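Take a look at chain A:
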Amino acid sequence: MTAEKEIVYDRIPVPTWRWLGVNEVRVPAAVFRDAPIQRLVTIPAGETREMTVVCRSEAAFEFRAELGPEAELRLTRVRLSPEGTPCADKVKATLAENARLVYTAVELGGDGAADLLDVDLAGDGSRADVAAFYFADGRQRLDMNYRIRQRGKRTDATLVVQGGLSGEAEKNFRGTLDFARGAAGSAGRERETVALLSPKAVNRSAPLMLSGEAEVDGRHATSVGRLDEEKLFYLTSRGLSPADAKRLIVLAAAAPVLDRLTDGALADEIRSQIEGRLSDG
Partner candidate 1 sequence: MAKSKTYIEDIERTLYDVRDENRPRFRSGTGLSEEIVRDISRRKQDPAWMTELRLASLAVYHETPMPAWGPDLSSLDMDRIATYVQPDAVMAGRWEDVPEEIRGAFDRLGIPEAEKESLAGVGAQYDSEVVYHSIQSSLTKQGVIYTDMETALREHEEIVREHFMKLVPPRDHKFAALHGAVWSGGSFVYVPAGVEVKIPLQSYFRLNAPGAGQFEHTLIIVEKGASLHFIDGCSAPKYNVTNLHAGCVELYVREGARLRYSTIENWSRNMMNLNTKRALVEAGGLIEWVSGSFGSRVSMLYPTSILSGEGARCEFTGVTFAGRGQHLDTGATVLHAAPRTSSVIHTRSISKDGGAAVYRSGVKIAAGAKGAKCSVNCDSLMLDDESRSDTIPVMDVREDDADVGHEAKIGRISDEAIYYLTSRGISEDEARAMIVRGFVEPIAKALPLEYAVEMNNLINLELEGARR
Partner candidate 2 sequence: MGENLLAVRDLRAGVEGKEILRGVSLSVGKGETHVLLGPNGSGKTTLMNVLMGHPRYEVYEGNAVFDGEDLLSLPTHERARRGLFLSFQTPEEIPGVTVENMLRTARQAATGKKVGIAAFRKEMAAALEILKMDGDWAGRYLNVGFSGGEKKRTEILQLLTLKPKLALLDETDSGLDVDAVRVVSNGVSAFRTAENACLIITHNAHILSSLSVDGVHVLLDGRIVKSGGAELVEEIGARGYARFLQAEG
């Protein structure tokens, strides 16, 4: 796919040095051979919806959600596309007062995968709780751009991303918490933990935090590196092989995300795929 044409799919909210390679999200042009699959969901005031989208093939998918006051959307997006199929997903959500988005993403597939999440906490007291897990190996390329714009008063955002990279996988994650002026009393938390399982994997992380409002509490933390030696040692001292111990640790990182899935069969499928791919590596 390297020879194929790429298109710029999206950009980082505030650009930085070009040499870092994070300003734009690129996807193979092939993704857009067919028109994107589009969905628009409107959730009326006070109602709750739960939706799960599983993507198993080459596709571009666009999802828009508008949440009324006090509405809640529990959206799960899982990508299990077989290796070598490029894909691009876009999820946009706008939240009215006290609405809540619970977003769970699992990224296992695709090659040249782009994943956009754009949340607009427009209403006072609106909340977004975002958790994502990814695993990439082989020559997979994964590109994630998550942006939470906090505009209402007393909004709350949590963005937790965990993942593992093996083989020659390459991953970009841009996570932006953007506090607009007027978002007084808002809080945002962002945490990314990346486990590098191979010397040839490439990880780029760009945790942006933008603020035009003083009365906010924004925090982010990123940690990139090898698996925790102490944990590995502990597990191997209990008789696990290093490979098994690694597998266990990566699965443990996936657990909080998989626990949010209500579809047990889907969670099992994801778990066994991760296990299988970790054994190959």
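Regarding selection, all candidates are chains of the complex that A comes from, given by their letters.
Going forward, a residue touches a chain if its C-beta (ideal position, glycine included) is under 8 Å from a C-beta of that chain, and two chains touch if they have at least 3 such contacts; residues count from 1.
Note that the structure is predicted; figures quoted are calculated from it, not measured.
Touching chain A in this complex, which is it: 1 or 2?
1
Going by the contact rule set out above, which residues of chain A touch candidate 1 in the complex?
Those residues of chain A that touch candidate 1 are 14-23, 179, 181-182, 184, 194, 196-226.
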